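For chain A:
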Amino acid sequence: MFSPDVMQITRFILAASLVCTLSPAHARQQPVIGLITKTETNPFFVKMREGATQAAKAKGAKLMTAAGRFDGDNASQVTAIENMVAAGAKAILITPSETKAIVPAIRKARAAGVLVIALDSPADPQDATDALFATDNFKAGLLIGQYARAVMAGRAAKIATLDLNPGVTVGRLRHDGFLRGYGITEGDRSIVCSADTQGDQAKGQTAMENCLQRAPDINVVYTINEPAAAGAYRALRAAGREKSVLIVSVDGGCAGVRNIKAGQLAATSQQYPLKMASLGVEAAVEYARSGKKLSGTIDTGVTLITDKPMKGVDSKDTAFGLDACWGQ
Partner candidate 1 sequence: MTAPAPPSTPVLQARGLVKRYGHVTALDGADLDLLPGEILAVIGDNGAGKSTLVKALSGALVPDAGEIRLDGRAVRFDSPADARRQGIETVYQDLAVAPAMTIAENLFLGRELRRAGVPGSVFRLLDKKRMAAEAAAHMQSLQIGIASVRQPVESLSGGQRQGVAVARSAAFARHVVIMDEPTAALGVKESKMVLDLIRRVRDKGLPVLLVSHNMPHVFEVADRIHVARLGKRAAVVKPGEISMADAVAIMTGAATVEPPTGDAGG
Partner candidate 2 sequence: MRAGVSSLPGPFVALLLACAFFASQSDRFLTGQNFSLILQQVVVVGVIAIGQTLVVLTAGIDLSCGMVMALGSIVMSKGAVDHGLGPGTAIACGMLATMAFGFLNGALITFVRLPPFIVTLGTLNIAFAITQIYSESRTVSGLPDMMVAMGDTFTVGSTAVTYGTVLMLALYVLVWFALRETAAGRHVYAAGNNAEAARLMGISTGRLILAVYTLAGLAYGIAALLAVARTGVGDPQSGQTDNLDSITAVVLGGTSLFGGRGVILGSLVGALIVGVFRNGLTLMGVASVYQILITGILVILAVAADQLARRRRLRV
């Protein structure tokens, strides 16, 4: 389209400006850190990103963000790590989609002197990252399992588990935690139905409808997250069973806590993405400024939220939950 000379000059100008913007001289005073989440859109990660952005601003750091396109998109996260390191990030916070597959990229970044902190779920092996700010998804499931057992008080249970997707770690941990908390193992006779929801409200509704068709007398429903729980509630209500079924969930988003208050959800294990993000940013900026590395595991905690507390299971009420919740 243009003459070869014009193309040459254009290319030179582009290359020169690229070099200038990437030059570390630009970001001399301002520490650069990166945050890589599993997906762009899950409200959990949206909140995490918000928390990180706020914390970075407060500390005068420049935050780069990236995400995979879907749960399990390892390739995008690897690319993001490489790009951020090349762009001069001193520390990277990451929620790994694939806990094993991401390790080589993390090792390369650390070898280049970058601090890498895992958020929410650990890499595999855990010490592949410098540190971990986790939420214990197994414990989250455990708490609601214990709660459910306390509520049922020895009555025969017909349990439905509305899970995430085959093979995703978070889903597996919460599910296993719930079973352990309830005191049963996989394949127990009281589990009358298991269906996948992809954490989606409409799919949660469909899964609950089909489970009810299989076992109309289900009385306990474990759900992977609060959107799935909302869908399950709707299906139960359409079947006229919403008052006789115990629904429990994990997340602690504000919408979910409001559902507890409205009586549509019995209990939820609340997690703290904002806390993970801001603690992570603090540690990252500290390293960028002083070279002091953080190591080890910090559990940002899980709290059982319910308005009907049970003996033997610690919980807080919805007032606390609404105060500490994330999302809107």
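Candidate entries met the following condition: all candidates are chains of the complex that A comes from, given by their letters.
The working rule: a residue touches a chain if its C-beta (ideal position, glycine included) is under 8 Å from a C-beta of that chain, and two chains touch if they have at least 3 such contacts; residues count from 1.
Being a predicted model, the structure only gives us computed values, none of them experimental.
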Result, touching chain for chain A in the complex among 1 or 2: 2
Of all residues in chain A, those that touch candidate 2 in their complex: 40-43, 46, 163, 166, 192-196, 198, 200-202, 205-207, 209-211, 213-214, 227, 230-231, 234, 255, 327-328
